[in-house]
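Here the complex is missing one protein chain, while the rest keep their positions.
To keep things simple, chains are lettered A and B as they appear, and every chain counts its residues starting from 1.
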Amino acid sequence: MSTIKFSIVVTAIGVIVWAATHWLGIDYAYFAGYTILQLIVLSTAWNILGGYCGYVNFGTAAFFALGAYSTVFWYKFFPMPLPVLIVLGSVVSGIVGLGMGYLTLRLRGAFFSIATLALAVVLQTLVINWDFVGGSRGAYVIHPENFELAGLSVHYIEYLFVLMLVLAVIALVTARTIERSQLGYGFATIRDDELAAEACGVPTLRLKLIATTLSGAFMGMAGAPFPFYIGYLQPQSAFALDYAVNSIAMPMIGGTQSWVGPLIGTIVLGSAQQYATVTISSAVNLLIVGLMLVAFVIIAPNGLLGLFEQLRGRKKP
Amino acid sequence: MDFDFNLLMNAIVSGLLLGGFYAAVTAGIAISFGMLDIVNIAHPAFVILGSYIAYYFSSTFGIDPILVSFLALPAFYALGAAIYQVYYLSFERRGQEALRGLAFFFGLLFVTEVMLLLTFGADYRYVEARYIGPSLHLGFIELPYRLLIPCVVALAIYGALDLFVSRTFLGRAIMAVSQDQLALQLMAADPIRIKRIAFGISIATASIAGALLIVIQPVEPSVGRDYIGRVFAICVLGGLGSLPGALIAAFLLGIVESLTSTFSGPSWAPAISFGFLLLTLAFRPAGLMGR
Partner (left out) sequence: MTALLHVDNISKRFGGFVALDGIDLEVQPGERLGLIGPNGSGKSTLVNCVCGTLQNEAGNVLFGGEKMDGLAAHQRTHRGLARSFQLPRPFHSMSLVDNLRIPLLYTVHARSGPLRTAADIEARCADLLKMVGLAAKSRQRPRDLTQVEMRKLELARAMAAEPKLLIADESMAGLSHSEIEDILALLRQLNERGITIILIEHIMSAVMSFSQRLAVLVSGKKIADGKPEDVVRNPEVVRAYIGQ
């Protein structure tokens, strides 16, 4: 179906999700939902560079935190509305993505991945030493208890939930549009065989830069509302390596070659994690992610989508 | 600015000693990444595993932690060989090592770290030995034994590895496999077996490096993360596949980190190694002594 139809369908689903959550009336649903939606954006963003182009980014946390700290920074100057901060956050992260890509994308994929790790630590160190945004002590961001617009008043967390829902829709629609466009074909050639892609006339460096910029921008977009969500932003939580492992595991579990993969992976893994946190402990969370990542990468390299296609393929005459 | 020469010299010396230790941690990566082209980012987690094993046997049975690590070598070697076998069957053979291999090791990093966390808890663990505490004094230079001994052991490891690689058939085969797998096959040596042995050795070094680490500082499961960037920075800076290069790069990094820590404060130190790495990758990916 065309992009416009798809956008309408996804938006409609989004509205239904909101309505259902609203009807439930429990704030916890918004908190949990926000986390899952945030992960959908992060894993979709990661997949644009990782799944489509084949370049593994370990620094998801860096771009996420950049978005968060961008919000803290701008908000201190002038308390602007959150949507504006989100745009600013994605621009900042996008620019950093471009810069880092320019420095490292001429090298092999493995070097790029290591460089992303390095970037995360360098940025974290810079932030820790920067008092204006709170440094290692952290930064408080106070938000009103309710969000008011045109006479409507909802709990702030519901506002954040809706915003993240919109961001998730944007991310999914963008990923799908790219996948089916000439750009998506170009990305796939980079993943399959970069040398052959160049020989066919694909400007690989330019495409890779586009991918890193977009990917970074979306991650920053996801991070921008985070200070409002958490209230007290610390470098350790913003730069947590957990974001990296989650944003890698979810697409790998769901399937990296399509926009659906990260969505499925996030829902599957996210639910497993929520369940584990509630029933066992939160430390077991990471163990589950790590084990599932290793298991899927070995057994089902194309993720759940790949397994599904294999099953479907066997049924054909 | 009051320039304290004593302070400077001591900072350089402890940087050198620390660098020696960094070299020990990097030895494994110099083999797995430098020679075998396997991006094992889980290596620091295995080092931490080594630390905990040294801690456990040292505190339970009173054996010297470094001695424990040598006793544990066969186990670590076996672990390395097993991991390589899985890696080879799942990824290398299918030619998918780029994306999936990296994800595999990343997952291993987390699994190892969390298992240690669940087993030992998040508290810092440390070992006790006679040489932790006292220092050797050469004039105004202070050489803490807890830094000196790991540095010496690290140099011994490099010496042993260098001899192994240049004098033994197996060692030369490992160098050969890093350069031309086909030629090695024609020599009737099995490249897969050679690589498995090499990777086993690389993980075995983690056992010793782990013991050295816990001699130098208290350890908790996530300490390994600080080292991921460091070891790759050293490996790239020193030139992939060059053991002497890695050693020199490690010393360099240790000194720079120590100077930064002493004169600008320890909160900037992590940025140094990782910043180094970024700059090296951006401008001189072949390293100081690269192939």
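Just so it is clear, a residue touches a chain if its C-beta (ideal position, glycine included) is under 8 Å from a C-beta of that chain, and two chains touch if they have at least 3 such contacts.
Bear in mind that the values here come from a model prediction, so they are computed numbers and not experimental data.
Visitor: Of the chains you can see, which ones touch the chain that is left out?
Guide: A
Visitor: Would you mind spotting which of A:Thr212, A:Gln257 or A:Asn285 touches the chain that isn't drawn?
Guide: With A:Thr212, A:Gln257 or A:Asn285 as choices, the missing chain is touched by A:Gln257.
Visitor: Of A:Gly25, A:Pro79 or A:Pro203, which one is in contact with the hidden chain?
Guide: For the chain that is not drawn, the touching residue is A:Pro203.
Visitor: Give the residue, chosen from A:Trp18, A:Tyr102, A:Trp130 or A:Tyr185, that touches the chain omitted from the document.
Guide: Considering the complete complex, A:Tyr185 is the one touching the chain left out.
Visitor: Which residue numbers on chain A touch the omitted chain?
Guide: Residue positions of chain A that touch the missing chain: 182, 185-186, 188-189, 191-193, 195-205, 257.
Here is the rule we use: only the chains that are shown with their structure count from here on.
Visitor: In the complex formed with chain A, which residues of chain B make contact?
Guide: 33, 37, 39, 41, 86, 90, 94, 96, 98-100, 102-104, 106-111, 113-115, 117-118, 225, 228-229, 232-233, 236, 267-268, 270-271, 274-275, 277-278, 281-282, 285
Visitor: Spell out the part of chain A that touches chain B in their complex, as residue ranges.
Guide: Within the complex, chain A touches chain B at residues 50, 54, 56, 58, 103-104, 107, 109-111, 113-115, 117-119, 121-122, 124-126, 128-129, 136, 191, 241, 244-245, 248-249, 252, 256, 283-284, 286-287, 289-291, 293-294, 297-298, 301.
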